[in-house]
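Just one protein chain is left out here, and the rest sit where they should.
Per-chain residue numbering starts at 1, and chain names A and B are given in the order in which the chains are listed.
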Amino acid sequence: MNQSNDIEALRARLDGTRGREYWRSLEAVAETPEFKEFLHREFPSNASEWLDPVGRRSFLKLMGASLSLAGVSACTRQPIEEIVPYVRQPEELVPGKPLFYATAMPFAGSALGLLVESHEGRPTKIEGNPDHPSSRGATDIYAQAAILGLYDPDRSQTTTNLGEIKPFSAFVEAARAVVSGQGSKQGGGLRILSETVASPTLAAQIEALLKRFPAAKWVQWEPVGRHNAREGSRLAFGEYVEPQYAIEKADVILSLDSDFMCAGPAGVRHSRAFASRRRAETGTARNRLYAVESTPTNTGTRADHRLPLKPSEIDGFARALAAQLGVEGVTAGTVSDAARKWLGPLAKDLQGARGRGVVIVGEGQPAAVHAIGHAINAALGNVGETVTYTQTPEAAPSDQRAGLRELVGEMNAGKVDFLLVLGGNPVYTAPSDLQFGAALHKVKLRAHVGLYEDETAALCQWHIPEAHFLEMWGDARSDDGTVTIVQPLIAPLYNGKSLVEVMAAFSEAGARAGYDLVREHWAAQTGLSTEAVAPAPAPQPAATAPGAPAAPAGVAAAPSQPLSPFDREWRRWLHDGLVPNTAFAPKPVTLQAGFAKAAAPAGQGLEVVFRPDPSVYDGRFANNGWLQELPKALTKLTWDNAALIAPATADRLGLFKGEADEAFASKAPVVELKKGDRTLRVPVWLVPGQAPDTLTLHLGYGRERAGRTGTGTGFNVNVLRTWDSQDVVNGVELVATGDTYQLASTQDHWSLEGRNLVRVATAAEFAADPGFADKRELVADRALTMYKSDWKYEGYAWGMAIDQNVCNGCNACVVACQAENNVPVVGKSQVLNGREMHWLRVDRYFTGELDNPDTYHQPMPCQQCEGAPCEVVCPVAATTHSDEGLNDMVYNRCVGTRYCSNNCPYKVRRFNFLLYQDFDTPSLKLMRNPDVTVRSRGVMEKCTYCVQRINQARVTAKLDDRQIRDGEVVTACQAACPTDAIVFGNINDPESRVAKLKKSPLNYALLAELNTRPRTTYMAVVRNPNVELEPPSASHAEGEEGH
Amino acid sequence: MSHETTTPTLHGLMAEFDNPTALVEATNRARLQGYRQMDAYSPIPIEELNDALGLRRTRLPRLVLLGGMLGGLGGFSLEYWASTIAYPFNIGGRPLNSWPQFIPVTFETTVLGAALSCFIGMWALNKLPMPYHPVFNVPAFERASSDRFFLCIEATDPQFDPQTTRAFLEGLHPVGVSDVEP
Partner (left out) sequence: MAAKEHVQDPAEAALLQRTPAVIAPGHTFESVTDSIAGVVLTKRTTLGWFFGFALAFSLLMLLNLTIGKLLMEGIGIWGNNVPVGWAFDIINFVWWIGIGHAGTLISAILLLFRQQWRTSINRFAEAMTLFAVACAAMFPLLHTGRPWLAVYWLFPYPNSMGLWPQFRSPLIWDVFAVSTYGTVSALFWFTGLVPDMATLRDKATSPVAKRIFGMVALGWRGSARHWQRYEMAYLLLAGISTPLVLSVHSVVSFDFAVSVLPGWHATIFPPYFVAGAIYSGFAMVMTLAIPLRKFYGLEDFITMRHIHNMTKVMLATGMIVAYGYANEAFFAWYSANPYEGYMMLNRMTGPYAFFYWSLIAINAAMIQLFWFRSVRDNIPLLFVLSLLVNVGMWLERFIIIVTSLHRDFLPSSWDMYAPTRWDFAMFAGTIGLFFSLFFLFVRFVPAIAIFEMRTIVPEAKLKEHHG
């Protein structure tokens, strides 16, 4: 039709303009039906234009012009020019030498303390802040992927009103108009919908506004927030409190459907705490973890005992356990036989560890179970020992679910004149039965602040691009209360505004710079005077950064004149990355009666569990290619979500004819899930260890306006998610459709095939036979070789030891590696063809019985073999051995015969079958690590032990004329690892940690029988089972041998 | 000598036979007559002619042996030099001089050297390619490459005399005898 012709014409015209990638998303808007009907609604005047071609053409011209402008304007703001004016080079900024700045990533009502590596003013890599309690130097996948989030070319670029570019000032005007308009009715028509706010400044601003307009309302909404935990704490103690777990102190841990190691930023802290009692060095002080869960979690994979229960059964189990432990106010519920067997030994174990045990309840469980959990901890005297209670990190805890429903009610009733959506994407995330989108149309004026022009933005007249946290001034509390000042690493790429700045537009003072707002807030908090304030905002490099405190990229060096008392503090906060003494003090709590009244709804039929996606969370990361392509820890799926189901259940429902293993190949059957009038078509995926008759659906997929990467991936499971069943839906009807769907999984095969790759023993077996790991070797004499090799490695000999005891498969290392080494994203079709490029992968193996297997994670970087099979077969010497034992890859010499990959027994080599790197998108050029070659088509690549980091350390060491110290070279994967499972160093130095680990009896090399003599070795797993549940001579002895 | 100068216009005399036996016989007879400067032409190789014409064994085999040895030596020394002297590398922990892995290439270069010297040597010794040769002036010689056999006594032979030699050739019952223009 000629309408589409116009759009073609528009495309053609715009193609010439610079910054193509910028207008594309907008242009996409112009094409989507939503946008067209939206136009009809929004401009009755223009609606006719769509019927009359001439008018429509002129309209599109208009839009086209503005769109191209968007591109151009974005280009003129190339940050590279803007923020590093080498005309006057900041003194500490040495080209080629990265600086590190401390900041924090606000995330889901909490925050993670970070150090961000900046090259010539470009943030390129994120590390954890060692001084920050929430991180202790480690990170999670979301923090690692934030770099790509910052440079994402699909982020919204400019403030728009009805799709037209407007200056931010125009929005400020509109805001003022609204405010003055609301003056009369106390702001009765004024509503603010935000995500959970953990920023003291922002919270203060909103409170201030609410003070001015008592009738206005502030609603917070997180699709996967800590709702049940909050309500649970209120049930138990009558107030919102945050349980703080000291897992490192616990000998016995019971997780009730909780993924405490990988859910949310607290996971990093918990992982490390758990690992501190589990690593090869730990010795006999091993803790013991029981996991009762409906769907396998990373936490569950590290459990010594794991019990799959339907979500509805866990309530009963908790009550039965509480009763067994003699917790008053709880009466035993009904439990399955499998569960009953557990109760005795478990209760005994917990009682045996009074004050040294802890029970942790998962977000997915109803409030009552949380309350029971608190009660059990209290009864066992764990409170004050392994668990303490503090105020919540979120500024204004509330019943968000009720709040949202109320808001929607008001919107439908037309009570809302102005709705300000501060971040988040409620149109997509709100429970489907609330019809949030429809309700939104009833609001007269609506504004959306967000990183993307997403589903919500499309339905709001105003859209304000949100500043990425690496671009803004702000503050955030981590879950223990510690406050971090969020400082920008780079000027906003796309003119984004921080939430604080947006809120300021509604204050009396009007729009202000975020820097001033945050400083003022904290000046007020500390009461210190800000006299003689230094002129320029001056973020400080963190302590660990090489060199003295440096000026921020592009801003003049710190002024030398005397600082005000506040500034002295402020500078220290920025430098350390946290505000001292802001961690919450434990507060006494008293158990309320009747906390356990509300029993969970009895489950019937198939139960469907909703969980945030392990990769894209609630959908906010849907456009992040690194996360999309990140193999999910347990399913190894990429680019999609699926209905996870237990093999037994799948067989019973006749979903898989024949061997279950086949089903792991990429053709997955599509089923239709029915609940009432809601139906969802989704492929199913087998997950050993999933509870029977339980389906797990991951949120965050099926986005319609996520961006070029995220749009259209996976399935939107919100369809089934109603307000009253946001965690679990009961009695879902499953109908096989007979269709199949291609799911891209990076590991189709999940059994060890009886091979000695993962070596496991129980604590008892290990004590009896410390050398068990070596005994499983295939060939006794590894020294068999054709020639006596004459290569000695004096000086440094780099090596790695990976502790499988603690690795929980959180994947942080994988994303870290991708960020550090400029590893490209290849897309679903290429993953389907087995061409993913990850230099480091985490292999996942199941052993034992299919319904409740043991799961092991095996991080697999290049093994850096001393007798490398890959090197010998390369015809052009493109891969050779360095004198420090690194298996070097020479990209510009590689002709791409792929023989090395064929001959690599570990298959860690990756080949650029096509041109996978994006050499065109400007913002992605800024993102890349300048120390690592960007590989092009036709060459092989692989893990280098982060050789660029080794060389950095070598330079520093040489400069002050000394050896590289142990722990001075930290590989990207090692740095990111929350469990500290990866240890790297010089194996020639007997004092180095890696050398010590390699002396451990648990140390073994993979496929040693091939005489590859790998530099990377693994620590055999020692499980710590409860002998009452698992008598010695347990099945596990042959368990890890495979079948 | 004298007649040579008197008959400069002649390359030789050529007798044509229709079967190999006749040719071999004729050649033997000519040799017995004392003719030396002569050559036989046939569409197929006939080893008997070698003795009849008193040809020596060819030097080709020694040439080939030499070529082969040079090839092999060159091959291995290239490998040795390139991987231990020119640009030494630690390749998979193998010794710089991994001689067992150098053998295949050494073998191939040996064969190549031998084959090339054989090919080039043979044509060189035969002084081919040679586009022009007097024998082609004999019209009947066209069939030398299909089914006729020729004996050519050249004018350079001391005993050569146009008349007597022709008479001698006639006596061999050839299909015909013809002059060979130079």
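The rule is simple: a residue touches a chain if its C-beta (ideal position, glycine included) is under 8 Å from a C-beta of that chain, and two chains touch if they have at least 3 such contacts.
Here the structure is a predicted model, which means the values were calculated and not measured.
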Full-complex contact with the absent chain, from A:215, A:876, A:955 or A:1027: A:876
Contacting the left-out chain in the complete assembly, out of A:757, A:1005 or A:1022: A:757
Which of A:347, A:860 or A:1002 contacts the chain that the document leaves out: A:860
Listed residues A:835, A:925, A:954 or A:993, member touching the removed chain: A:835
Residue ranges of chain B at the interface with the undisplayed chain: 19-21, 24-25, 39-50, 53, 55, 58, 60-61, 64, 68, 75, 78-79, 82-83, 86-87, 89, 91-92, 94, 98, 101-102, 104-105, 107-109, 111-112, 114-116, 118-119, 121-123, 125-126, 128-133, 135-136, 141-147
Residue ranges of chain A at the interface with the undisplayed chain: 665, 747-755, 757, 778, 830, 833-835, 841, 843-845, 858, 860, 869, 872-877, 893-899, 901-903, 905-907, 909-915, 937-940, 1006-1007, 1010, 1012
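Going forward, only the chains that are shown with their structure count from here on.
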Residue ranges of chain A touching chain B (in the complex, touch as defined): 786-787, 789-791, 865-872, 874, 877, 880-883, 1013
Complex contacts: residues of chain B adjacent to chain A: 87, 89-95, 98, 100-101
